[in-house]
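Not every chain is included here, but those present sit where they belong.
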Amino acid sequence: MLLRLGDIVDALGGTLVGSPDTQLSRLSPLDVAQAGSLSFLSHPKYASQLLHTRASVVIVSEDGRVHARPDQVLVVTPQPYLYFAKLTQWWRKAQMGQDAPSSAAREPLIHPSAVIHPEARVHASAKVGPFCVIERGASVEEGSWLKSRVTLSENCQVGRGCIVHSGVVIGADGFGFAKDPSVAQSLSGSSMDGGTLWVKIEQLGAVQIGDEVEIGANTCIDRGALEDTVIGHGVKLDNLIQIAHNVHIGAHTAMAACVGVAGSAKIGQFCTVGGGAIVLGHLELTDHVHISAATVVTRSITKPGHYSGIYPLQDNALWEKNAVTLKQAYKLRERIMALEKGLQTSSGT
Amino acid sequence: MLLRLGDIVDALGGTLVGSPDTQLSRLSPLDVAQAGSLSFLSHPKYASQLLHTRASVVIVSEDGRVHARPDQVLVVTPQPYLYFAKLTQWWRKAQMGQDAPSSAAREPLIHPSAVIHPEARVHASAKVGPFCVIERGASVEEGSWLKSRVTLSENCQVGRGCIVHSGVVIGADGFGFAKDPSVAQSLSGSSMDGGTLWVKIEQLGAVQIGDEVEIGANTCIDRGALEDTVIGHGVKLDNLIQIAHNVHIGAHTAMAACVGVAGSAKIGQFCTVGGGAIVLGHLELTDHVHISAATVVTRSITKPGHYSGIYPLQDNALWEKNAVTLKQAYKLRERIMALEKGLQTSSGT
């Protein structure tokens, strides 16, 4: 596939420095770019790569432009990374048009293998891939795309323009049980004669997903116990995330992979949560809170900001020495207090 | 759907305070309840909500009852939360009866898309959803329900009354390899000429799952290497949990989402494991052990109790300062020891 630079600038804007007839065959990072590559400089720290890149064209900001060779073909734009994002979308459409002009058109929007309940509602423009299951009362709005093997359970709703990746489960039962104390006392664990300790709380709510939401592969969003679990507009969830029952996630919040959000947590708008972080149940995070990867959020956060709690990585031998100390950290404090007292005494104050 | 309070009390017991003809349209938390809502007060800390709730009926204990308005219709019962759990089950059945009196009856228990090996055994009362795979020699006992896209591998057994949510994989191979030292030495990583470093150990065991077990969406339970992986009666597993090969989980133990239990760990009965916790391999946890969310269990636990190990959450700037200190924690202890010695000397003792 060869694309003409002028067509790109016509479609996406930016100031072209060089020939609009430059031919492009691929998008590449600066450091591995070759003749025919279109690349971008989004951060000043990579400016030195600009001098040596083999890319045919580079997208730069006014600031970045000064680092370019004089003969380098450029597209100048205030936000090179944003421009690049839009370019990937444009590029993909061009690619699909060239690769499969007719077959793409022939493919049905609803794969014949999908199991869709007659009382579910799928918008005529929505796409549903192989082995998807859409249960009774569920709905998929305009332009949404459920890739392969997605389960959308009873009464759950997916808004407009969403992308739901393979293996996602929306609307499985929330994890809710009441303990039966009478049973606990009589049970021998090895038999069922005494009944069940954990009595299931049927999950009578559903899941509501806003517009322009993307949900990564094998992520799970549980249905609410009484009310619905709610995912706001523009939320982006990566792979293998767990969203428990009754959770609310505010609009435009993004979460990296392997995050777990426990039941009834309320997360604000414009938040970010790093990969592997855990948010405990019934907490509230205000808007614009940023949680580092692998951090455990154990209390509500009322002030926007960046929060962390990760044990530092070390050589294992050093870690072992420190771990021993940490298990007695409060004693260190007590010994320091005793020393402070002792020093006062010994210095006669 | 409108339900009559008297019918609920007839079915589930409790002392009715008010009219049995009270009409109910939904179950709701106290704080968002409206006319027609049936709600519950399970913890004294929410007692103030009882005074202002709009719920038509509230389930309370004798103790909770004193916080109610004099005109509030009540159901008094020793365990309001347990009563509520049973109510959700009753409610769901009533709902299903009204919503789909005939279509539910028409739906076959085994979805026609399910792939069930002729030498697998599925009890006549069990339900198997779309795109489930049940392999040779596997069995599903009375009243169990495999929702959509569940894989039950060769020779694995699911007991009576279980619920297995979408995307669950039971009986994938455990992660077992022996290192071939001769290969390690000769290998250049970039070619296969030297053979394979990790020699697969075929996983010849299976998975045994007891009765009344619930398994959350996309959870994985691996088959044993030689013996079986065993999940006891009444165990409840949330979503995205990993249970490795040869693990034993005692009856009535519950685990929240994203937990990982490594190979050959033995976990007792009546334990709870918080979300995102990791239990290392070959450990034993006795009965009635409770592990906090995100805690890493690095040693066997022989004494019932509550165990934790989470790095505390902080503002990121503060965390960075502390992390630097922690990487040298053992040196702090040494400096304190030196100070203690010094103080003794200087104070002439």
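Per-chain residue numbering starts at 1, and chain names A and B are given in the order in which the chains are listed.
What we mean here is this: a contact is a pair of C-beta atoms (placed from the backbone, for glycine too) under 8 Å apart; a residue touches a chain by one contact, two chains touch by 3 or more.
Just so we're clear, the structure is a prediction, and the values are computed from it rather than from any experiment.
Asker: Of the identical chains, 2 are shown; go ahead and state how many the full complex includes.
Answerer: When the whole complex is considered, it contains 3 copies.
Just so we're on the same page, only the chains that are shown with their structure count from here on.
Asker: Averaging only over C-alpha atoms, locate the centres of chain A and chain B and give their separation in whole Å.
Answerer: 23
Asker: Across the complex, what residues on chain A touch chain B?
Answerer: 113, 115, 131, 133, 136, 149, 151, 153, 167, 169, 172-173, 175-181, 184, 187, 189-192, 196-204, 218, 220, 222, 225-227, 240, 242, 244, 258, 260, 262, 276, 278, 280, 292, 295-299, 305-312, 314, 318, 321-322, 324-326, 328-329, 332, 335-336, 339, 342-343, 345-346
Asker: Quick check: in the complex, which residue numbers of chain B touch chain A?
Answerer: These residues of chain B touch chain A: 26-29, 32, 79, 81-82, 84-86, 88-89, 91-92, 95, 100, 111, 113, 129-131, 147-149, 163, 165-167, 210-212, 214, 216-218, 232-234, 236, 238-240, 250-252, 254, 256-258, 269-270, 275-276, 287, 293-294, 310-317, 319-320, 323, 326-330, 332-333, 336, 339-340, 343, 346-347.
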